[in-house]
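Only a single protein chain was left out; the remaining protein chains are all shown in position.
Take a look at subunit A:
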Amino acid sequence: MRLLSGGVTLAAVLLAGAASADPDPTATLIVNDQIEIATRAPAPDHLKDVFDTVQSGWLYRTEETRALQMDDFDNPAMVFVDLGLEQWDGVDGSEGKSCASCHQGIDSMKGVRASMPKVNPAGNDLWSLENFINACRTQRMGAEEWKWNSDPMKQMTAAISLQSRGMASTIRIDGAAEPYWEQGREIYYTRYGQLELSCANCHEQNAGKMIRADHLSQGQINGFPTYRLKDSGIVSIHGRFVGCIRDTRGEPFKPGSPEFRALELYVASRGMTLPIEGLSVRH
């Protein structure tokens, strides 16, 4: 982001307050000239006292970065989707099965990403997509579990997430999910690290402003997994959380930890009126 737009944003902030600052009020996300994905939506009820509108991180990126997400031939994340599709059909483990043996085509995963994270079948834990994948690998395939941020895991979550592209979120934040949601909210407002900064300090109080070279978005996760140009690779939701807490001179929770799964649910709920972008491109 250029300094210039920082200045423009500052003016907007002074006039309108941080919450409504918007880098590009006209940009529209249309993928492959066909699929229109809303990048602005009314805030969910539980967030109404904070934001009128929730906005995708896509809106806060430069025009060049935004363009990469508008065509699957340009979107570098699609290479990882292809690798994920190979994994889907690949036999692994003592049972001699692939994902396809039971689930057939990957399109059977339609809507799955949009429902995550959710309470597990046993009803005693909150699971992210990664947990469901590993449960099938270890309990149904006799295969080893994949590490949370390993290449095969990120390829698989990429391929599965694409099946929910453009779909509305179906997460539950009440009933059995509520205690996890409460825990996640608590984490969101805790000021971590030696810099004592909470997620809210940056992504709620200062969304739309510049922090050094970065244009602060609302920190939504509807676009994950993300292809990050800086890393030339896929970044998982928990991978991003790790980076953000590390930047507070803090000690992040571990990817896959109960804390990050609860935080994932809460952050997902802050953007639950935005469709799943699967797979976004960020710088």
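Observations
Assume a residue touches a chain if its C-beta (ideal position, glycine included) is under 8 Å from a C-beta of that chain, and two chains touch if they have at least 3 such contacts; residues count from 1.
Going forward, contacts and distances are computed from a predicted model.
The subunit not displayed here is recorded in UniProt as "Monoheme cytochrome SoxX (Sulfur oxidation)", chosen from "Monoheme cytochrome SoxX (Sulfur oxidation)", "ABC transporter ATP-binding protein", "Glutaconyl-CoA decarboxylase subunit beta" or "1,2-phenylacetyl-CoA epoxidase subunit A".
Of the listed residues A:108, A:138, A:170 or A:205, the one in contact with the hidden chain in the full complex is A:205.
Not every partner is drawn; the one left out touches subunit A at residues 1, 3, 6-7, 9-10, 13, 190-197, 201-202, 205-206, 209-213, 216, 242, 245-252.
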